[in-house]
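Only one protein chain is missing; all other protein chains are in place.
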């Protein structure tokens, strides 16, 4: 234990951690035509790293390589100790896989308690953890069911409890909340975060959900096509997204076009559409507008400098709405507003965008 | 085909549908101690119904009972024809199950094309649908892989394509987007919605994601503990949520307490906390405040009528933030604001709430 | 087209080499196809009896012919004797354990095998001889196993699993490259059996079947057996010992 | 780490021990026989006849037992009715009975049913298709012996399939037959291939039932195991071992071929 995070509920800043707890160097996995890496990254003690990336980018592969289920090259240091040559059970990691992989012959209770029993971990602390988890994940009524009698979300909760009850040094969670209700997610997230900090558990988790990532991530790792494109503290990384995937992930709209001038007015030309912009970039320069939905203003009628867009999706979210609108062929932006959606699909809206184009590399 | 929805991209209003396409009457399923139903509901032609409910509430059970995989009682009419006594293959429904259940011995391509080939559906339209789906779900590079060589999201996309290529009369989707990227979800949703309307496919889908539900749902069905608590058009149901689950699902905060007076000022007492409210309800009446995060104002310092809350979770979402704050023991509300989160976990915030308490039944 | 005549012979397995040769000669001479079905003498008898098939029965020894007659499977008038079976003490070539007489079989540590009494006639004969000599109890201590048929018994000796067996004289000829040595019994102890052949009551062509039986009992047939080491003449025994021998002999 | 090594050593050790013993016994036997008789045997027309007859009958009876066994095992794997225990018990009969007893039972059946005169065998014989002591008897004997295994092994391989996959195939519009043929059967293919190998091998080695039902008739019903037995009866040990080696070589060759072909096709 390098730090005593004991009772603090504060986020552990990754920078005050002189030496990272998990250090991965040039990790590489080859499976069929797909290659992961080489990836090099680190994660501080008792911190939570979130791995994001498109489907098939190698997130699960990364987790499984770390815990020794896939042959890999490169080095993995956990608490300063190289573990890459150890068998999975000696690495002191615990995996919650995407497909749960529960023990089909055992009840939920035995699924959770089999490993601690065999590893003779049955002490007071374990009992407490077990009961905490049962309560948190609402497993009480399921304990005597076999996996094939459980619903998808119930299975996922059992798989979570099975790994968490061990309080491993490094916890690897592969989309641990994908099948959970929205209702149960925030409390589970909050409580888990607290438990991790209390026990000093370092966590690496894969998630598709920006909310989960925002709630849990100290660090974020962006994988794309097997490459680690970007990694660092969550609040820094999401403000400087380097990849389209990450931009989409945090809900930033992108409009890429070419800077043109008509008289004094400068425009970004996207397809056939001209978007008025303020920029010092030269004409002909390829540039992108990045903007949050909140940077868009919706006008009911055409006005100076507005651009017409066609509504392709409308989400009525009660007190507010979200609209996807087509700017030009296939280029869609997301807009927001309060109240019920004022338009229906197919209608034309007029918008203005508050953002400066940035030159593309 | 009862209606010609052909080229229209407009939502089909459920009310102008004189006779529903799917009619379920007193459907009941008993499995072990769990009982689903009796449920009675209907869904119009070419409409999309979204089933929501907590984990273990019987959503998958409902879908599987409809398509004949679980013994059930009650009647099921599809297009006016009773199907409850037909074997699954004669019901003209297609299921995308939660666990995908791909054919493990076949490549992704054969997984998708096996059934149409055997059913001799290989016509021009099928070929087109196949290619559309391949493009939409980005399956091109995966077509020759076997299921065990696919990632979670890739498997889900293959399972989706396998059912969609058949263009069944009723499509049953069990959390079809759970493992998909946030990046790919909106275009897939949009395109699918379009395809369903074009082909006149009626869809019943289970989702945990409010965005998916909002984007696709014409109708919404709320299941809890095997009972159908509420159903109707999405925009109506979400404005009159009857169950705590649904309130949470659409992101409405709930504060339940007792109305009390101190002098002129009336309060809702939640735990030990007094929340100033305007109400004509008598003292001692149990009442609930329902409010969206947007109805909460955050004050940096105590002011008249503000209530102190303790931050338990902070989500930095780039241009805005979301905060979970504890009002009193275990009662948590969600707040929103723009910019980065101004507070850290554990800090005290002061809020005012714009909402009127409603009496509990 | 006229089908070629066929005969189906059920025979004890011990007859295999000579009977195969005899059948070939017969086929050549008369143009009749002879199918030889081998097996335990009792088993093939059961097969014939149950299936009500088969033209000729050639058991491994006369006691099975008696059974066949009792079961009314073989026509008693058709039975002929082919050759004689004379018991001896078989030992490996060179007689490494220096066994000269029945008494030597009682030597402690010697491994002896006989055929299973009650099931194989050679076993019965062995027991009779041992009892007659008064050495039965002493030898029995050395009997490590009982062969379930003659081939079994001979193989035990051949593989060196036992040091001596009470076998037929013909065993000595079964291994052309390393013949066994045979120690004969004194005439007063001698019991013997013979190999008969007979026509089955199920035979479709009784005349043809009888011709084959007669062929076997003729010089040509007997010669085949002689070449394989069988005694085609009865041993000389005293009238007193004749009792335990075959009761009905027609020649 | 050490525990893993020990465990691995134990498992590998068991396998090695078994394979080594097998090889060792084989080698001792071959050394005892010497190479010459094997070559002689391979050239002898008797053995060639026996090899051909064995391969043919074993193949036919394997196919037959798959033909009956596949649907029956499928049905049995799905059967949860009241008579399950009884049916399961009945199906153990061909396993517990020694092959000679199976042969005996069949001999009684064909010769005593429906009556002694005419028996089934006689009736079929008059139709030009006698059974007893003819080639069909070999196939019947082998079939009777191996179909017991066929059901047991195929049932296990159907039971290990994921029922979800088949259920979903049904909702997509495949009927039961299509689901069986195109979803379940291909998934069960590895088990099926293993079963086929086991059955064919067992049929090749079948002796007891064959010798009782088909008789050991040289040049007619003499399959390889009968050749071995006849050689042993003639106390020609070397010849018996040589025939056994021929049997091994032919069988392993055929099975190797079968494995290769099925591996390519899968």
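Labels A, B, C and D are assigned to the chains in the order they are written; within every chain, residues are numbered from 1.
The rule we apply is simple: contacts are C-beta pairs under 8 Å (C-beta built on N, C-alpha and C of every residue); 3 or more make two chains touch, one makes a residue touch a chain.
Here the structure is a predicted model, which is why all the values come from computation and not from measurement.
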Check your understanding: So which of D:136, D:191 or D:215 would be touching the chain we can't see?
Key -> D:191
Review point. If the hidden chain were put back, which of A:119, A:135 or A:239 would touch it?
Key: A:119
**Study point:** Residue among D:48, D:93, D:129 or D:261 that touches the chain left out of view
**Key:** D:93
Point to revise | For subunit C, residues in touch with the removed chain | key: 40-43, 45-46, 49-50, 64, 67, 71, 116, 118-119, 144-149, 152, 155, 159-161
Revision key, fill the gap. Hidden partner sits against subunit A at residues 67-69, 87-89, 91-95, 97, 99, 101-106, 114-115, 118-119, 162-163, 166, 168, 172
Study note, to complete from the structure: The missing chain sits against subunit D at residues 3-4, 6-8, 10-15, 17-19, 22-26, 28-29, 32, 68-72, 74-76, 79, 85, 87-101, 104-106, 108-109, 112-113, 147, 149, 151-153, 155-157, 159-160, 175-178, 180, 190-191, 194, 197-198, 201-202, 204-208, 212, 225, 228-229, 232, 237, 240-241, 244, 247-248, 251-252, 255-256, 259
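One rule holds for everything that comes next: only the chains that are shown with their structure count from here on.
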Revision key, fill the gap. Per the C-alpha centroid definition, the whole-Å distance linking subunit B and subunit D comes out as 56
Review point. Which whole number of Å gives the spacing of the CA centres of subunit C and subunit D?
Key: 35
Review point. Just curious, how far off is subunit C from subunit B if you go by their C-alpha centres, in Å?
Key: 90
Point to revise | subunit B residues counted as touching two or more neighbouring chains | key: 99
